[in-house]
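What follows is one structure encoded as structure tokens, with my remarks underneath.
Just one protein chain is left out here, and the rest sit where they should.
First chain written, first letter: the chains are A and B, and each begins at residue 1.
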Amino acid sequence: MQPAQTNINTVPKIDQTKQTRHLPNKRKAGRLIVSYFFLTLAAVVMIVPFLWSLSTALKGKNEAIFSFPPNFIPENITLENFMTVWNTLPIPLYLWNSIILAFWGVILPLLFCSLAAFPLARMNFKGKNTVFLVILATMMIPGEVTMIPIYLILEKLGLIDSFAGVILPGAVSAFGIFLMRQAFLGIPKEIDESAIIDGARPWQIWWYILIPMVKPMLATLAILSFIGSWNNFLWPLLVLQDPNAYPLTVGLYDLKGTFVTDTRLVSAGAIIALIPILVVFMMFQNYFIKGAYSSAVKG
Amino acid sequence: MKKLKRLSILLLVFSLLLVTACSNKESASGDGEGTKKKDVEIKFWTIALSPTFDDYINGLIDQFEKENPGVTVVWEDLPFDTVEQKTLTAAASGKLADVMNLNTDYLKKLAAVGAVMDLTKKAADVKDDYFDGVWDAGNLGDKTYALPWYVTTGGMLYNKELLEKAGFNHPPATEKEAWEMTEVLYDKLGVYGSVPNEIHKYLPQNGVEIVSKDLKKAAINTPEALKIFKEFKARFDKGLIPKELLLGQAKTNEWYAQGKVAWWLTGPQLFRQVKDLSPEVYEKSDAAPAMGGSSGFLHMAIMNIAVSAKTKSPEEAVKFAKFVTNAESQLAFSKIVAILPSVKEAAADEYFTQGENSDDPAEKGKFYAAKQLEIGKNIFPPVENISEINKAVNEEFQKVLLENKDPQKALDDAEKRINDLLK
Partner (left out) sequence: MYKARHAWSFLLPAGILLTTFTLLPALAALGISFTNYNVFQPVEWVGLDNFKTAFQDEEFWSALRNTFYFWVLVTPALVVLPVFLAILVNQNLRAIKLYRLIYYFPALVSVVITAILWNWLFASDGIFNYLLSLVGVNPVDWLTSRKFVMPSLAMVTIWQGLGYYMLFYLAGLQSVPTDLYEAAELDGANFWQKHRHITFPMLKPIIFFTAVISTMSAFKEFTLMLTMTEGGPIGASKTVVYMVFEKAFKELEMGYASAISFILFIIILILTLLNKRTLDQET
């Protein structure tokens, strides 16, 4: 990436002989305090809605939930709402359906998007700009007007009422290609050149050299794809006819009735659905390693 | 390499799962059709009734199938927010359900484009079973496109404690009294009383028709309407009408549950929402009859059952629609949830003549509501763009209150917008 290269060179020259590891202790402690202050301040602002749903889910039948000002700590904490949700709906079945859908909903975008992003970021070929623009352009049309055409295409392909019908429309996203293209752009061009001189084939460069370098972005895409698939509500509902094939988010919608919607149960359901997302988020964060590639790569 | 191997094994397992999951389902549904060998299949859509009413709906279906050998009813329940999307995608691919539960607004849209069957003749035989004011809800122009299913007239849930604090020992019985009480409540306690967030219902209940009888032009621009607009503007300026409720941003049930509103005008089947939100406030609550407007009748919310125009088995579908809405079926439904039947015979059941002295506001509310069925009616004119018309009226009304628009100018504009929408 040209601009980055030149700018990095304008950074004051690095004196390798200087000790780089240890900053003065006082400054370090001060910085820690400042960091944690801002971290915690932001965290408080961000976590409030989650805490509210959690506290609502833990409130018993005879406790008000829309009190003003909001009451965050339940008077009597109870798991009764979770039990009710678990007993009214086939949660394990829904969970299983969600897992299958999410598995494909993560694997396929990771694979196809990073494949397609490679030539768009690192090769020169005729029509490259047009292809990239068309991919971007597909994101600019509201889903509300493409919904019926997509549905009809799925029907022509015989995919209505099958998991494939839910998975395939989301298997490649323009968003994912775009994201991976930007990640690949950040890697210096010289790497490919030297690999080709060494006799590497394009797929080898892609798999052995480039993919390991964009792991943090792949992890990001994985997290987003997982959440997207997990929270996908409209498509499973439109495509799947059999309630036994419903994923969790669609199944949980049964908690909202025409006459009575118990917000405590809805919150409990939302918390149940949130847990796998949290697990996956923490899991993929392991690919965020400080300084994933060191400046040594730059040669 | 090790990782790659693990990944490929995982992939294999999941592919197998996917294949078996799909084929299982196919063979299962294949078996079902094979063993039953029914000639006709009817698809039935409802809105957000499962799983609470699974037993009831499945019971209905079983009974209908028993009485009509050779007919299978397949029931699908749609989440509230996705009725439109589901309807349109299904219709685009020719898979619209044969029998559908629709609200009055959307029914009119679908009727206007010929999506639902004209039942004027086919259902003429049952017309007299239903309350007159209810039957209209299924109309577009002078044709009938749906049978009325369950209905709700208004009821009133009021907060005894708040009223006592303000010095009242009874709930308001008329609009006039309600506003007098509202003023005292607001001045003494800072809480609200009447919250008219739906002027399109208030106007017809008080003698102002929105659309002319022949459905060709607006009828709203009258001195009576002007008077109503001016009255509300004066109340608003006194602070009696909170903006959030006027604009529909806050929900009256939540404000009532927080003790910020002294009474809530709604169907008794929704009273329990307050119990859910705040058991404490529900304890202090009691039910009363709804206040009618000066016209002497009450608005009634109606759910309809329509039949797809493209159904392959029109006879069975109409039969099923009539079956779902007949007296017996509706009575059984009403007993599970405090809704009201649209059929006279069911409403006459002793179940609805009890509850006057119940401690539970929901029970008591049901009694009052059933008593008011006779004066309840569908107040929306049978025109295609009724929801847009109602919106236009509300917007002009809001402009008067919030932005000091001249009431006469607002009515002029509303008239113009309605006339455009009627074209």
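Everything that follows uses one rule, which is that a residue touches a chain if its C-beta (ideal position, glycine included) is under 8 Å from a C-beta of that chain, and two chains touch if they have at least 3 such contacts.
Quick caveat, the model's predicted, so the values are computed rather than measured.
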| item | value |
| --- | --- |
| Candidates B:40, B:91 or B:422 - the one touching the absent chain | B:91 |
| Residue among A:63, A:192 or A:262 that touches the chain left out of view | A:192 |
| For chain A, residues in touch with the removed chain | 1-4, 7-8, 10-15, 18, 20, 23, 32, 35-36, 38-39, 42-43, 45-50, 52-53, 68-70, 111-113, 115-116, 118-120, 122-126, 128-129, 131, 134-142, 144-146, 148-150, 153, 157, 168-169, 171-172, 174-175, 177-179, 182-183, 185-187, 192-193, 196, 202, 206, 213-214, 216-217, 219-220, 223-224, 227, 267, 270, 274, 277-278, 281-282, 285, 288-295, 297-298 |
| In chain B, positions touching the absent partner | 84-85, 88, 91-92, 106, 109-110, 112-115, 242-244, 247-250, 385, 387-388, 395, 398-399, 402-403 |
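In this text, only the chains that are shown with their structure count from here on.
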| item | value |
| --- | --- |
| Chain A and chain B: spacing of chain centres that average the CA atoms, whole Å | 38 |
| Chain B residues touching chain A - in the complex, by the definition given at the top | 11, 14, 17-18, 21-22, 25, 29, 47-52, 76-77, 79-80, 82, 85-86, 88-89, 92-93, 254, 257-258, 260, 269-270, 272-273, 276-281, 337, 339 |
| Contact footprint of chain B on chain A as seen in their complex | 61-68, 88-89, 100, 103-104, 107, 147-148, 151-152, 155, 160-164, 234, 237-238, 241-242, 244-245, 250, 253-254, 256-264 |
